[in-house]
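Single-structure report; data block below.
What you see is the complex with one protein chain gone and the rest in place.
This part shows subunit A:
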Amino acid sequence: MTVSYPDARGRYGKFGGKYVPETVMAALEELEAGFQEAIADPAFMTSFRDVLRDYAGRQTPLTYAERLSQHTGGASIYLKREDLLHTGAHKINNAIGQALLAVRMGKKKIVAETGAGQHGVAAATAAAKYGLECKIFMGAKDMERQRLNVFRMELLGAEVIPAESGSQTLKDATNEAIRYWVANVEDTVYLIGSVVGPHPYPQMVREFQRVIGEEAKAQIEESPAAVVACVGGGSNAIGMFSAFLEDENVSLYGAEAAGRGLDTEEHAASLTKGIPGVIHGAFTSLLQDEAGQITEPYSISAGLDYPGIGPEHAHLSETKRVTYEAISDEEALQALSLLTKTEGILPALESAHALALALRKAKWMSPADKLLVCLSGRGDKDVETIRHEWDGEGNDDEQR
(Lines give C-alpha, C1' and ligand atoms only; values in the text may rest on other atoms or scores of the structure.)
Protein backbone atom coordinates (compact mmCIF):
# COMPACT_ATOMS: atom_id res chain seq x y z
CA MET A 1 0.00 0.00 0.00
CA THR A 2 1.43 3.33 -0.99
CA VAL A 3 0.25 6.36 0.91
CA SER A 4 -0.22 9.11 -1.64
CA TYR A 5 -3.03 11.03 -0.04
CA PRO A 6 -4.17 13.67 0.45
CA ASP A 7 -4.92 14.30 -3.21
CA ALA A 8 -4.79 17.74 -4.81
CA ARG A 9 -8.16 18.63 -3.29
CA GLY A 10 -7.03 17.64 0.18
CA ARG A 11 -8.97 14.37 0.17
CA TYR A 12 -8.19 11.16 2.05
CA GLY A 13 -10.42 8.83 0.08
CA LYS A 14 -13.78 10.56 0.34
CA PHE A 15 -12.83 12.44 3.53
CA GLY A 16 -11.16 15.82 4.02
CA GLY A 17 -11.54 18.78 1.66
CA LYS A 18 -12.17 22.43 2.44
CA TYR A 19 -15.59 23.42 3.74
CA VAL A 20 -15.05 26.96 4.92
CA PRO A 21 -16.45 30.43 4.23
CA GLU A 22 -15.14 31.99 1.03
CA THR A 23 -13.44 34.70 3.08
CA VAL A 24 -10.71 32.29 4.25
CA MET A 25 -10.26 30.31 1.06
CA ALA A 26 -7.52 32.61 -0.19
CA ALA A 27 -5.73 32.35 3.16
CA LEU A 28 -5.90 28.54 2.97
CA GLU A 29 -4.42 28.64 -0.51
CA GLU A 30 -1.64 30.93 0.69
CA LEU A 31 -0.97 28.65 3.64
CA GLU A 32 -0.91 25.58 1.42
CA ALA A 33 1.57 27.17 -0.95
CA GLY A 34 3.73 28.32 1.97
CA PHE A 35 3.61 24.90 3.58
CA GLN A 36 4.42 22.92 0.41
CA GLU A 37 7.34 25.22 -0.25
CA ALA A 38 8.58 24.90 3.33
CA ILE A 39 8.52 21.11 3.54
CA ALA A 40 10.26 20.87 0.19
CA ASP A 41 13.02 23.08 1.57
CA PRO A 42 15.64 20.97 3.38
CA ALA A 43 16.83 24.05 5.30
CA PHE A 44 13.37 24.56 6.81
CA MET A 45 13.02 20.93 7.84
CA THR A 46 16.53 20.92 9.29
CA SER A 47 15.86 23.98 11.39
CA PHE A 48 12.55 22.45 12.52
CA ARG A 49 14.28 19.24 13.61
CA ASP A 50 17.05 21.26 15.31
CA VAL A 51 14.53 23.21 17.37
CA LEU A 52 12.76 20.00 18.33
CA ARG A 53 16.09 18.64 19.55
CA ASP A 54 17.59 21.69 21.24
CA TYR A 55 14.43 23.26 22.63
CA ALA A 56 11.65 20.69 22.88
CA GLY A 57 13.80 17.77 24.02
CA ARG A 58 13.79 15.32 21.12
CA GLN A 59 14.43 12.59 20.56
CA THR A 60 12.17 11.22 23.23
CA PRO A 61 13.09 7.85 24.76
CA LEU A 62 11.48 4.53 24.03
CA THR A 63 10.89 2.81 27.36
CA TYR A 64 10.45 -0.94 27.72
CA ALA A 65 7.69 -1.27 30.33
CA GLU A 66 8.99 -4.47 31.90
CA ARG A 67 6.88 -4.67 35.05
CA LEU A 68 3.74 -3.59 33.21
CA SER A 69 4.35 -6.26 30.55
CA GLN A 70 4.91 -8.95 33.18
CA HIS A 71 1.82 -7.87 35.06
CA THR A 72 -0.28 -8.04 31.92
CA GLY A 73 1.19 -11.34 30.84
CA GLY A 74 1.36 -10.99 27.09
CA ALA A 75 3.16 -8.77 24.65
CA SER A 76 6.30 -6.81 25.50
CA ILE A 77 5.04 -3.25 25.87
CA TYR A 78 7.15 -0.30 24.73
CA LEU A 79 6.25 3.31 25.48
CA LYS A 80 7.12 6.18 23.17
CA ARG A 81 7.73 8.90 25.73
CA GLU A 82 6.18 12.06 24.26
CA ASP A 83 5.28 12.87 27.86
CA LEU A 84 8.88 13.90 28.42
CA LEU A 85 8.74 16.74 25.90
CA HIS A 86 8.81 20.42 26.85
CA THR A 87 5.31 21.51 27.95
CA GLY A 88 4.40 17.89 28.64
CA ALA A 89 2.97 16.46 25.44
CA HIS A 90 3.42 15.89 21.71
CA LYS A 91 1.50 19.12 21.01
CA ILE A 92 4.74 21.13 21.06
CA ASN A 93 6.02 19.39 17.87
CA ASN A 94 3.17 20.83 15.85
CA ALA A 95 3.12 24.22 17.60
CA ILE A 96 6.79 24.76 16.77
CA GLY A 97 6.32 23.60 13.18
CA GLN A 98 3.40 25.92 12.54
CA ALA A 99 5.04 28.87 14.35
CA LEU A 100 8.18 28.43 12.23
CA LEU A 101 5.99 28.36 9.14
CA ALA A 102 4.19 31.55 10.25
CA VAL A 103 7.54 33.29 10.68
CA ARG A 104 8.69 32.06 7.29
CA MET A 105 5.50 33.42 5.72
CA GLY A 106 6.06 36.81 7.33
CA LYS A 107 3.08 36.66 9.70
CA LYS A 108 3.32 38.36 13.08
CA LYS A 109 0.20 37.08 14.80
CA ILE A 110 -1.22 33.69 15.56
CA VAL A 111 -4.61 32.60 16.79
CA ALA A 112 -5.34 29.16 18.25
CA GLU A 113 -8.08 27.19 19.98
CA THR A 114 -7.67 25.06 23.04
CA GLY A 115 -9.77 22.63 25.05
CA ALA A 116 -8.10 21.86 28.36
CA GLY A 117 -5.25 24.18 27.50
CA GLN A 118 -2.53 21.78 26.32
CA HIS A 119 -2.44 23.02 22.75
CA GLY A 120 -2.96 26.56 24.04
CA VAL A 121 0.12 26.26 26.23
CA ALA A 122 2.13 24.76 23.37
CA ALA A 123 1.00 27.52 20.98
CA ALA A 124 1.70 30.25 23.56
CA THR A 125 5.12 28.71 24.17
CA ALA A 126 6.01 28.69 20.48
CA ALA A 127 4.65 32.24 20.12
CA ALA A 128 6.82 33.43 23.01
CA LYS A 129 9.87 31.78 21.50
CA TYR A 130 9.35 33.43 18.12
CA GLY A 131 7.98 36.78 19.31
CA LEU A 132 4.55 36.31 17.77
CA GLU A 133 1.43 37.96 19.12
CA CYS A 134 -0.82 35.17 20.33
CA LYS A 135 -4.54 34.97 20.93
CA ILE A 136 -6.07 31.77 22.29
CA PHE A 137 -9.77 31.03 22.24
CA MET A 138 -10.96 28.76 25.01
CA GLY A 139 -14.50 27.76 25.94
CA ALA A 140 -15.79 29.82 28.86
CA LYS A 141 -16.62 26.59 30.72
CA ASP A 142 -13.19 25.14 30.03
CA MET A 143 -11.57 28.32 31.33
CA GLU A 144 -13.33 27.82 34.60
CA ARG A 145 -12.33 24.17 34.80
CA GLN A 146 -8.71 24.80 33.83
CA ARG A 147 -7.85 28.05 35.56
CA LEU A 148 -4.22 27.12 36.07
CA ASN A 149 -3.64 26.51 32.37
CA VAL A 150 -5.29 29.85 31.59
CA PHE A 151 -2.83 31.53 33.92
CA ARG A 152 0.03 29.56 32.38
CA MET A 153 -0.87 30.82 28.90
CA GLU A 154 -1.11 34.37 30.22
CA LEU A 155 2.30 33.99 31.85
CA LEU A 156 3.61 33.07 28.42
CA GLY A 157 2.26 36.35 27.11
CA ALA A 158 -0.82 35.05 25.30
CA GLU A 159 -4.24 36.61 25.47
CA VAL A 160 -6.86 34.04 26.40
CA ILE A 161 -10.30 34.92 25.07
CA PRO A 162 -13.39 33.12 26.38
CA ALA A 163 -15.63 31.49 23.76
CA GLU A 164 -19.08 32.31 25.06
CA SER A 165 -21.04 30.82 22.17
CA GLY A 166 -22.79 27.45 22.02
CA SER A 167 -21.69 24.93 24.63
CA GLN A 168 -18.63 27.02 25.57
CA THR A 169 -16.17 24.14 25.06
CA LEU A 170 -13.50 23.10 22.53
CA LYS A 171 -15.88 22.95 19.58
CA ASP A 172 -17.00 26.52 20.22
CA ALA A 173 -13.46 27.73 20.89
CA THR A 174 -12.57 26.31 17.45
CA ASN A 175 -15.53 28.13 15.88
CA GLU A 176 -14.44 31.39 17.51
CA ALA A 177 -10.81 30.95 16.45
CA ILE A 178 -11.95 30.39 12.85
CA ARG A 179 -14.29 33.41 13.06
CA TYR A 180 -11.43 35.54 14.37
CA TRP A 181 -9.19 34.27 11.60
CA VAL A 182 -11.85 35.04 8.98
CA ALA A 183 -11.86 38.67 10.14
CA ASN A 184 -8.07 38.98 10.39
CA VAL A 185 -6.69 36.75 7.64
CA GLU A 186 -4.38 39.40 6.31
CA ASP A 187 -1.90 39.39 9.19
CA THR A 188 -2.87 36.35 11.26
CA VAL A 189 -2.22 32.63 10.95
CA TYR A 190 -4.50 30.06 12.52
CA LEU A 191 -2.40 27.57 14.45
CA ILE A 192 -4.65 24.53 14.68
CA GLY A 193 -4.01 21.94 17.38
CA SER A 194 -4.75 18.64 15.66
CA VAL A 195 -5.05 16.84 12.32
CA VAL A 196 -8.51 18.37 11.86
CA GLY A 197 -9.87 21.35 9.96
CA PRO A 198 -9.79 22.18 6.26
CA HIS A 199 -6.96 21.13 3.95
CA PRO A 200 -3.99 21.72 4.30
CA TYR A 201 -4.23 21.51 8.11
CA PRO A 202 -4.62 17.73 8.50
CA GLN A 203 -1.65 17.16 6.20
CA MET A 204 0.44 19.91 7.76
CA VAL A 205 -0.06 18.71 11.31
CA ARG A 206 0.71 15.14 10.20
CA GLU A 207 4.01 16.27 8.69
CA PHE A 208 4.95 18.07 11.91
CA GLN A 209 4.01 15.06 14.05
CA ARG A 210 5.44 12.24 11.93
CA VAL A 211 8.70 12.54 13.82
CA ILE A 212 7.03 10.50 16.60
CA GLY A 213 6.62 7.41 14.44
CA GLU A 214 9.91 7.82 12.61
CA GLU A 215 11.88 7.92 15.86
CA ALA A 216 9.95 5.08 17.44
CA LYS A 217 10.43 2.86 14.40
CA ALA A 218 14.18 3.38 14.48
CA GLN A 219 14.34 2.88 18.25
CA ILE A 220 12.33 -0.33 18.46
CA GLU A 221 14.59 -2.05 15.91
CA GLU A 222 12.51 -5.13 15.13
CA SER A 223 9.12 -4.39 13.70
CA PRO A 224 6.41 -4.19 16.39
CA ALA A 225 3.44 -6.53 16.09
CA ALA A 226 1.07 -3.74 17.00
CA VAL A 227 1.03 0.02 17.54
CA VAL A 228 -1.54 1.82 19.69
CA ALA A 229 -2.35 5.51 20.09
CA CYS A 230 -5.28 7.56 21.39
CA VAL A 231 -7.43 9.68 19.10
CA GLY A 232 -9.32 12.86 19.89
CA GLY A 233 -8.62 14.88 16.78
CA GLY A 234 -5.86 12.33 16.29
CA SER A 235 -2.54 14.13 15.86
CA ASN A 236 -0.31 11.93 18.02
CA ALA A 237 -1.89 8.85 16.43
CA ILE A 238 -1.29 10.08 12.88
CA GLY A 239 2.24 11.05 13.85
CA MET A 240 2.85 7.55 15.17
CA PHE A 241 0.93 5.57 12.52
CA SER A 242 2.41 7.40 9.54
CA ALA A 243 5.68 5.47 9.91
CA PHE A 244 3.91 2.09 9.89
CA LEU A 245 1.04 2.47 7.41
CA GLU A 246 2.87 0.58 4.70
CA ASP A 247 4.09 -2.21 6.98
CA GLU A 248 1.25 -4.62 6.50
CA ASN A 249 2.44 -6.96 9.25
CA VAL A 250 2.00 -4.20 11.84
CA SER A 251 -1.49 -3.97 13.34
CA LEU A 252 -2.56 -0.41 14.12
CA TYR A 253 -5.07 0.48 16.83
CA GLY A 254 -6.65 3.82 17.71
CA ALA A 255 -8.34 4.36 21.09
CA GLU A 256 -11.24 6.78 21.15
CA ALA A 257 -13.17 7.86 24.21
CA ALA A 258 -16.22 5.84 25.26
CA GLY A 259 -16.74 8.21 28.21
CA ARG A 260 -19.49 6.81 30.43
CA GLY A 261 -20.30 4.14 27.85
CA LEU A 262 -21.22 3.79 24.19
CA ASP A 263 -24.80 2.99 25.18
CA THR A 264 -25.09 6.41 26.85
CA GLU A 265 -25.12 9.87 25.27
CA GLU A 266 -21.92 10.68 27.10
CA HIS A 267 -19.02 9.63 24.93
CA ALA A 268 -16.71 11.04 22.29
CA ALA A 269 -16.56 8.02 19.98
CA SER A 270 -16.72 9.92 16.72
CA LEU A 271 -15.76 6.89 14.60
CA THR A 272 -17.57 4.08 16.42
CA LYS A 273 -20.75 6.14 16.79
CA GLY A 274 -20.21 8.92 14.24
CA ILE A 275 -21.86 9.71 10.93
CA PRO A 276 -20.06 11.30 7.95
CA GLY A 277 -20.52 15.04 7.68
CA VAL A 278 -18.71 18.34 7.93
CA ILE A 279 -17.16 19.81 11.06
CA HIS A 280 -14.68 22.68 11.25
CA GLY A 281 -14.05 22.64 7.54
CA ALA A 282 -13.51 18.93 6.89
CA PHE A 283 -15.70 16.09 5.67
CA THR A 284 -15.17 13.40 8.27
CA SER A 285 -16.98 11.27 10.82
CA LEU A 286 -18.68 13.20 13.61
CA LEU A 287 -21.24 13.05 16.37
CA GLN A 288 -24.47 14.59 15.15
CA ASP A 289 -28.20 14.22 15.51
CA GLU A 290 -30.75 13.29 12.84
CA ALA A 291 -31.12 16.92 11.78
CA GLY A 292 -27.40 17.31 11.15
CA GLN A 293 -26.79 19.36 14.30
CA ILE A 294 -23.48 18.66 16.01
CA THR A 295 -23.93 17.06 19.43
CA GLU A 296 -21.90 17.54 22.58
CA PRO A 297 -19.26 14.89 23.23
CA TYR A 298 -18.10 13.81 26.65
CA SER A 299 -14.91 12.26 27.98
CA ILE A 300 -13.06 12.48 31.28
CA SER A 301 -10.10 13.42 29.11
CA ALA A 302 -10.40 16.97 27.82
CA GLY A 303 -8.10 16.20 24.89
CA LEU A 304 -10.42 13.49 23.57
CA ASP A 305 -13.61 15.47 24.23
CA TYR A 306 -14.20 16.47 20.60
CA PRO A 307 -17.20 15.60 18.37
CA GLY A 308 -15.15 15.11 15.18
CA ILE A 309 -11.94 13.37 14.18
CA GLY A 310 -9.21 14.00 11.64
CA PRO A 311 -10.32 13.07 8.09
CA GLU A 312 -7.33 10.77 7.59
CA HIS A 313 -8.51 8.68 10.54
CA ALA A 314 -11.98 8.47 9.01
CA HIS A 315 -10.29 7.13 5.87
CA LEU A 316 -8.02 4.71 7.75
CA SER A 317 -11.08 3.43 9.58
CA GLU A 318 -13.09 2.99 6.39
CA THR A 319 -10.26 1.17 4.63
CA LYS A 320 -9.75 -0.90 7.80
CA ARG A 321 -6.02 -0.18 7.89
CA VAL A 322 -6.46 1.01 11.47
CA THR A 323 -8.86 -0.55 13.97
CA TYR A 324 -10.53 1.96 16.26
CA GLU A 325 -11.97 0.86 19.57
CA ALA A 326 -13.56 2.87 22.34
CA ILE A 327 -12.22 3.00 25.91
CA SER A 328 -14.36 4.15 28.83
CA ASP A 329 -13.36 6.65 31.51
CA GLU A 330 -13.12 3.77 33.96
CA GLU A 331 -10.83 1.63 31.80
CA ALA A 332 -8.60 4.64 31.20
CA LEU A 333 -8.36 5.40 34.91
CA GLN A 334 -7.49 1.77 35.67
CA ALA A 335 -4.76 1.76 33.05
CA LEU A 336 -3.43 5.04 34.39
CA SER A 337 -3.30 3.65 37.88
CA LEU A 338 -1.57 0.47 36.74
CA LEU A 339 1.12 2.28 34.76
CA THR A 340 1.78 4.65 37.63
CA LYS A 341 2.26 1.78 40.08
CA THR A 342 4.20 -0.63 37.86
CA GLU A 343 6.44 1.83 36.06
CA GLY A 344 6.37 5.10 38.00
CA ILE A 345 5.00 6.97 35.00
CA LEU A 346 1.88 9.10 35.36
CA PRO A 347 0.34 9.34 31.88
CA ALA A 348 -2.11 11.97 30.68
CA LEU A 349 -5.73 10.80 30.71
CA GLU A 350 -5.65 10.90 26.89
CA SER A 351 -2.65 8.58 26.75
CA ALA A 352 -4.26 6.33 29.38
CA HIS A 353 -6.90 5.50 26.76
CA ALA A 354 -4.16 4.24 24.42
CA LEU A 355 -2.66 2.28 27.26
CA ALA A 356 -5.98 0.68 28.18
CA LEU A 357 -6.48 -0.46 24.59
CA ALA A 358 -2.89 -1.73 24.52
CA LEU A 359 -3.53 -3.82 27.62
CA ARG A 360 -6.68 -5.23 26.00
CA LYS A 361 -4.60 -6.37 23.00
CA ALA A 362 -1.44 -7.38 24.89
CA LYS A 363 -3.15 -10.23 26.73
CA TRP A 364 -3.68 -12.07 23.46
CA MET A 365 -0.11 -11.65 22.27
CA SER A 366 3.13 -13.42 23.15
CA PRO A 367 6.14 -11.91 24.94
CA ALA A 368 7.99 -12.23 21.64
CA ASP A 369 5.59 -9.64 20.18
CA LYS A 370 6.48 -6.01 20.65
CA LEU A 371 3.57 -3.70 21.31
CA LEU A 372 4.33 -0.01 20.84
CA VAL A 373 2.21 2.57 22.66
CA CYS A 374 2.32 6.29 22.07
CA LEU A 375 2.44 7.86 25.51
CA SER A 376 1.40 11.22 24.15
CA GLY A 377 1.50 13.28 27.33
CA ARG A 378 2.15 13.38 31.04
CA GLY A 379 -0.58 13.34 33.66
CA ASP A 380 0.47 16.21 35.92
CA LYS A 381 -2.31 18.34 34.41
CA ASP A 382 -4.88 15.67 35.30
CA VAL A 383 -4.07 15.11 38.97
CA GLU A 384 -6.97 17.29 40.09
CA THR A 385 -9.44 15.46 37.82
CA ILE A 386 -8.18 12.03 38.89
CA ARG A 387 -8.42 12.91 42.57
CA HIS A 388 -11.91 14.29 42.05
CA GLU A 389 -12.94 11.09 40.27
CA TRP A 390 -11.62 8.85 43.05
CA ASP A 391 -13.15 10.95 45.81
CA GLY A 392 -16.45 10.99 43.97
CA GLU A 393 -16.63 7.26 43.36
CA GLY A 394 -15.41 6.06 46.76
CA ASN A 395 -11.94 4.73 47.42
CA ASP A 396 -11.91 1.02 47.07
CA ASP A 397 -8.72 -0.79 47.93
CA GLU A 398 -8.04 -1.93 44.43
CA GLN A 399 -7.71 1.63 43.21
CA ARG A 400 -5.53 2.66 46.09
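Following the convention adopted for this analysis, a residue touches a chain if its C-beta (ideal position, glycine included) is under 8 Å from a C-beta of that chain, and two chains touch if they have at least 3 such contacts; residues count from 1.
Basically, contacts and distances are computed from a predicted model.
K.L.:
Looking at UniProt, which of "Deferrochelatase", "ABC transporter permease", "Tryptophan synthase alpha chain" or "Stage III sporulation protein AA" names the chain we cannot see?
P.N.:
Options "Deferrochelatase", "ABC transporter permease", "Tryptophan synthase alpha chain" or "Stage III sporulation protein AA" narrow down to "Tryptophan synthase alpha chain" for the missing chain.
K.L.:
Which one touches the absent chain: A:S194, A:Q209, A:S235 or A:Q288?
P.N.:
Touching the chain that is not displayed is residue A:Q288.
K.L.:
Touching the hidden chain in the complete assembly: which of A:L148, A:A183 or A:V383 does that?
P.N.:
Of all options in A:L148, A:A183 or A:V383, contact with the hidden chain holds for A:A183.
K.L.:
Using the touch definition up top, pick the residue from A:A26, A:L148, A:A218 or A:V383 that touches the left-out chain.
P.N.:
Reading the full complex, the residue touching the unseen chain is A:A26.
K.L.:
Of the residues in subunit A, which ones touch the absent chain?
P.N.:
9, 17-27, 165-166, 171-172, 175, 178-179, 182-186, 275-281, 288, 290-294
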